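With one protein chain removed, the remaining protein chains of the complex are shown where they sit.
Order of writing sets the labels: A, B and C. Residues in every chain begin at 1.
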Amino acid sequence: MLSLLFFLSILLTAASGAAALALQSRPALAHRVGCWGQLAGTLAGVVLAILCLASDAPGHLRFDGPVPGLGFTLRFDALAGFFLLLVFGLGALATTFGLPYGFIGHSSSLGTRDFCLGFFLASMAVVVLADDVFTFFAAWESMSVFAFLLLPGEHEKREVREAAYLFLIASQVGTAFILVAFLVLAHHAGSLEFDAFRRAAPLSLPWRSGIFALALIGFGTKAGMIPFHVWLPKAHPVAPSHVSALMSGVMIKTALYGLIRFAFEFLAPLDAFWGLVVLTLGAVSAVLGALFALLEHDLKRMLAYSSVENVGIILMGLGVAIFFAGSGKGDWAAYALLAALFHTLNHAVFKTLLFLAAGSVLAATREASLEHLGGLARRMPATAVCFLVGAWAISGLPPANGFASEWMTYQALWVLASGSAGTHLLGPIAAACLALVGGLAAACFVRAAGVGFLGLPRTEPARRAEEAPRGMIWPMAALAALCLFAGLAPGLPLAMLAGCLPRQLSAPSLLLAGPLGLPAARSVEPPLYPLAIVATLAALLLGLTFVRRRLGTASAATRVHGPWNCGYPIVAPRAQYSASGFSQPFAYFARKLLSRKKLLDVHARHHYSPYLPESLVLRVHSVSPFDTLVYQPVKRFVIRLSKRVSRLQTGSLRLYLAFLLGTVILLLLIQP
Amino acid sequence: MPIPQPFLDELQAVVIRALGAGATVSPSGPGRARVGPAAGGYSVLVPELVAIGGRLGALVATDRRGLGEGLLLEALILFDTAGALVEVSEPFPGPGATLRSITARVPAAHWQEREVAEMFGLELVLHPDAGRRLLHEHTPPGDHPLLRDRDAAQRLEFAAASPPAFRQVRGEGVHEIPVGPIHAGIIEPGHFRFFVLGERILHLDIRLGYQHKGTEKLFEGKPLGLGVHLAERISGDTTFGHALAYCQAVESLCKVSIPARAVWLRALALELERLANHVGDLGALCGDIGYAFGASHFSRLRGEFLNKSELVSGNRYLRGLCCLGGVRFDLEDAMARELERWLPRVRVDFEEVADIALEADSVAARFEGVGTLSPRAVRDLGIVGPAARASGVALDVRADFKCEPYRDLGFSPVLEPSGDVMSRARVRFREAQASLEMMVRLLASMPRGATRAPLSTPAPFAMGIGHVEGWRGEILTCAMAGPDGQLWRVRTRDPSVQNWLGLAQAVEMNLVSDFPLCNKSFNLSYSGSDL
Amino acid sequence: MTFALDIGFAAIHLALVLFWPLVLVGIVRRVKARLACRRGLPLLQELTDLLKLFRKGEVIPDTATWVFRLAPWGTWAASALVALMVPTFSWSVPLGAQADFILVIYLLGSSRFLRNLAALDTATAFAGLAASRESFVAALSEPAMVLSLWCAGWVAGTSRIPEMVWRFSEKAAAELSPVHPLILVALVIVAIAENARVPFDDPTTHLELTMIHEAALLEYSGPGLALMQWGAGLHLGLSLALIANLFFPIGLAAPAELGTVPLGLFSFMARTSVLAALLGVLESTMARLRFFRITDWLALSGAAAVLAVIRLVTVGR
Partner (left out) sequence: MDTHTFSRLVELTSYSVLLVAVAVVAQRNLATSIRLLRLEGFLLAMVSAVIGLYTGESHLFWVAAITFVIKGLAIPSFFFHVMHRIGLPHDAERSLTVPLGLMLASGLTLVAYHVGRPLALASPWITRDVLASSLGTAFIGLSLMIVCRKALTQMLGFLLMEDGIFLFGITETYGMPLLVELGIFFDLIVAAGVTGILLLRMGGDFGHVDVDRLSDLRG
């Protein structure tokens, strides 16, 4: 059954892509075939994912490959099922969105894009199912390659091309780290199969720590963890929006999936110290990601930075989980991991929603910069409502799902603080970081929603925007509903996630809160019931309406009139706050971190005095320190290296074999 | 005081260089000289005079078409160090003639040129920011109120118009904050257009004219004595300063010499007005930063000064005290003694409050380094009064032009070096101290005698000039009488006309939230500059 | 019987929490007026104003959407909800089991989110100014707030506010740890910032350009304005109640014991009044900070909380 569904979903998604490529000469037909086929495939995949989640024991599927020992092994367990659900569930919604969106957007290379998208989805699915190094890498690489192929919508733009190559380089560098980590493990276990890793006796602590560090860098690069994030905000926005949604919502989650597998299954027993490292990196990613998102005025790039932030929050939960698992407190580790997984789910949902809404805006206006938008709530009410729900959720405000998982992360930090002496301090500090992230994210999404959708339109395209077709609204509405559902009834997704926890962690006591409750980390504390809070809120509002009715008089009518605006009758679009203006205090506050240069060019005709300039132009140069300090040198090094390597080697498989050989020799030399 | 000869020689040389050999400088009164009407007398000569240290005072245009001439534009150039006032003039054939702007070289002329152009229908060319200044966009284009053939009773028309064009600051994310004309507080109307990036002010455009009442037109044809009442209403907080400037102008026209006691009493009232306003401003500055202690106690002290003004003149704003030829009421000895008793007391009180308020750390943190105006900008823009002195530029009519009675009582202007809000606050504080000191000296040296001299008939079409250091700065009033002995033309230049430009300059690159504080530190008059 | 008592307690709490802040606002104003040698307004002026505003009609800017109309109700309700979680005269509160301090902070954040959104909805520069500034102050004050409440919760051994108050009120003054003053300093600074009082903001200013909180309300009128002002009042009330009950937990009424209610009520009113009066004194003697200096104070608040954390970590509770 599982294997049948697996083949059905993979083949349908991939084959419909291939069909779309074949029908390329008739783009409209190709796109329809591709989308419907992918939709069918992803729906089959959703069923598969649910079956995986429901199954008690992991199922296996194995084929022998062309080379002995290099077979394909798949494993269907609950953790894979959860990530599979993300891939196929969100994949289904994104393809539904993509059907009308493709016709509005770039219509020239629809077939090729659907082809890539199909294979992208299929390879993501295989990544989370893979159960040996070879399968994993084949899928991982093809995921990166198809993601790369999906990127350049516009070949002619230099920055787009650069972003795509940056993405490829970052992927390859990250992959190299992961590969080394895997190969060391494989060398130790004597097999490329993951099951062998699980069974093998644990390595010594320095080796495990080294492998963990490699995996953390490798997967961290893919996940957009600071300081390895530079490619992410450049690459994600250049893809078509529903693809960006899948990249930010799902693809970076596969890296987290890999990290969880590594940490909890391959490298057990864990060391508590790793957890602290992950926690620290997570906190840094979260704070800086939120800050950079706030300073970005390109809507999609802002969302991409916000992915960095949310990956940071997930990593914070994961870090605490690793810490507790390492110090032998299984129930708290389970709680923290649950928080991380829950936030993974939530982020996947609302980030996809926000990217789809951004796509809908982009389709309607062809403007991605917040500085050129505004007033869309009037022209595109449904998109605006969906975006607002997403913004509310991603800002971590109750009762949406973002709050639920962030609250659980706080709880995890709270119990971390009651751990051993060294972690006492990290708990509250990380909590303060999380609070800062909450404040920054709220500012960021108030700005995005307020400047982009409310107020007056700033440009002609924004003034003439049209609401997206119904086919694009439905997926967004479904996601928005999911945001609220997961926030109001957090017990249900948590129960699902509890099944995904690694074997050594189990905490049945945590789930006593019921379907509507949000369990506290320490079972002595009562759970939180978001629905109760909403009900009280509603009661308060009802009472207030009653009071208002009683107090209101007949003459108290509501009139609509021009804004007061200091008595100046003309309300100009330029006289509302701009996105850059909104975030200027933050930019000033973080000026030491940003190295932005602002220049006010004062142009005066030569005989006019400087007091009365002809025109003034403000120019802002913004340079990310990570770009100049971390990434450019790495990029240069890799380019030089790859040039050298490409002279000797051609096929990528052989390159890997060479890697393999070299590493194995190296390890043999080093290991006593 | 006669103009020193070496200065006259230098002036003559400049005039010949600018206008050719025929042009001459002729003394036209004590401390005054004039350069006869000549082509280029304004557009060529004024920049030259400014280059040798002159300061553009007032532009006075007159419609002399009824006398068989055209329009005449006179500029009053002040040489503060020499204590001299030079009148230069340029004739124009009539409305529609071209006025070559000098604003590019003399930025101080910016607003006054625009006023002259729109009031007399001259076409302003080469002005970097030509546009409506007092009349707003709804006024029909052909209406030039100060031409003599326009009926004063005729109201301004209200025509549909496009909104005013502002200079734009371009750049990603630059936006505007329109403030006013109606403000949440009870202040005068004015429109401020900020070009900002978030909290940072990149540029400020100030549009006034909402208080335009046609005062100059109202003067025309009024009896000389009635003009005092009109002058008192130019700017409510400078009642006495404006009245005094007007009276001086008419008195110089009629060549009256004022009795010494009246001169002393006028100085007393002028200082009283300065005190009330400076102290009130200090309170308002504290209020702007939410410093309740300073705000309430300075307001209380301002009340004291206003009450003493009422004691002296019967009016809290000194209305009705000044009259042509002297002052209307004498200061009774009992009053003088009461003042003498009160002065040391209030001085201690005031200094105590100011010591606490201006020395408070949280106040200093707000005042220092904000709204800095450079001495160069002060000179270029023709800034006057405490605003100039706070930037270290020693400009004070009382000292520079050797006015009575300050000449005899030993007066030197108060200077502060840094040009920020703190400097302007400290200048106000120290000037208030100096005024209290001056009042003591005035009361001690008060001569006896009459308080009013009779007027003679004024010479027709001659220009009388009143020149007063009001609390806000230098007030220049020019008065001309017609052949019937009634007023023919009065022009008043309030210090605000110059200082608004300084405000726009001082707030650049400051924070938006510091603007109200900068604004209050200048505390300019809308009514006085809109006339 | 117990149930009836609980209902009664909840009713008293509700009444106290909704209307007592209006008196506190009056007290702050009265103290400020007295210090400025003025007589000041009646203590119940705020209530009178609100009733008047509720009876009035409303003018909605034509640039605004439903967000603008919804915001006053949402912000009021969120503040009121938090008010149901913060103890007043007794440490038992209607929503006690849900009164987690993180939830409280995030609910206040929701209220602010809506208000800022509505501000940007009006398309006017002042409201945008308010939204930008308020977001800035909030983003920086939230970490300090989390840290200080975290410490308080740590000392008490719980993350629920009513329980913290209960634990604190159980301990004698000598038992209180020296981290208390540190947390108090941190929390007071944050509370002043979050409530937009001097020296962070000036609630009485009429200068649009200097406003933080008030500028967001410029376009509101009638009931909308009333709700916004009431919401701000609730916020002030619950901040003062929190400080009064966490740090000076004297005479709190015990749940379901009717006899302790009068003392609890009196003590609560007295303590919050004193705090309000102190706030009035502070507002009279200090000038507002320059906008970017706000960060210094918030950082000081954070540093005080960090010192408390360090003390707790190394020496223990």
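Observations, loosely collected:
We adopt the following convention: contacts are C-beta pairs under 8 Å (C-beta built on N, C-alpha and C of every residue); 3 or more make two chains touch, one makes a residue touch a chain.
Note that the coordinates shown come from a computational prediction; the quantities given were computed from them, not determined experimentally.
Shown chains touched by the hidden chain across the complete assembly: A, B, C. Only one residue from B:V370, B:M446, B:M463 or B:V490 touches the chain missing from this view: B:V370.
Across C:E170, C:E257 or C:D296, the residue that sits in touch with the chain not pictured is C:D296.
Those residues of chain A that touch the chain absent from the view are 425, 588, 592. Although one chain is not displayed, its contacts with chain C can still be listed: residues 174, 178-179, 181-182, 185, 292-293, 295-297, 299-300, 302-304, 306-307, 310-311, 313-315.
Residue-level contact of chain B with the missing chain is found at 200, 359, 361-362, 364-365, 368-370, 372, 417-418, 420, 509-511.
Simple rule for what comes next: only the chains that are shown with their structure count from here on.
Taking A-B and A-C together, the pair of chains sharing more C-beta contacts is A-C.
Centre-to-centre separation of chain A and chain B, using mean CA positions: 64 Å. Centroid to centroid, with C-alpha atoms defining each point, chain A and chain C lie 35 Å apart.
Annotation for chain C: residues 125-126, 129, 132-133, 208, 218, 291-292 touch two or more other chains. Each of residues 175-179, 183-184, 198-199 in chain B touches at least two other chains. Interface residues of chain A, counted against chain C in their complex, comprise 374-375, 377-378, 388, 392, 395-398, 403, 406-407, 410-411, 414, 417, 421, 424-425, 428-429, 431-436, 438-440, 442-443, 446-447, 449-451, 454-456, 520, 525-526, 528-529, 532-533, 536-537, 540-541, 544, 547-548, 551-553, 555-566, 571, 573, 575-577, 581-586, 588-589.
Against chain B, in their complex, chain C makes its touches with residues 32, 35-38, 125-126, 129, 132-133, 198-199, 202, 204-210, 218, 283-293.
Residues of chain B that touch chain C in their complex: 175-179, 183-185, 198-199, 286, 288-297, 300, 360, 362-363, 365-366, 370, 511-517.
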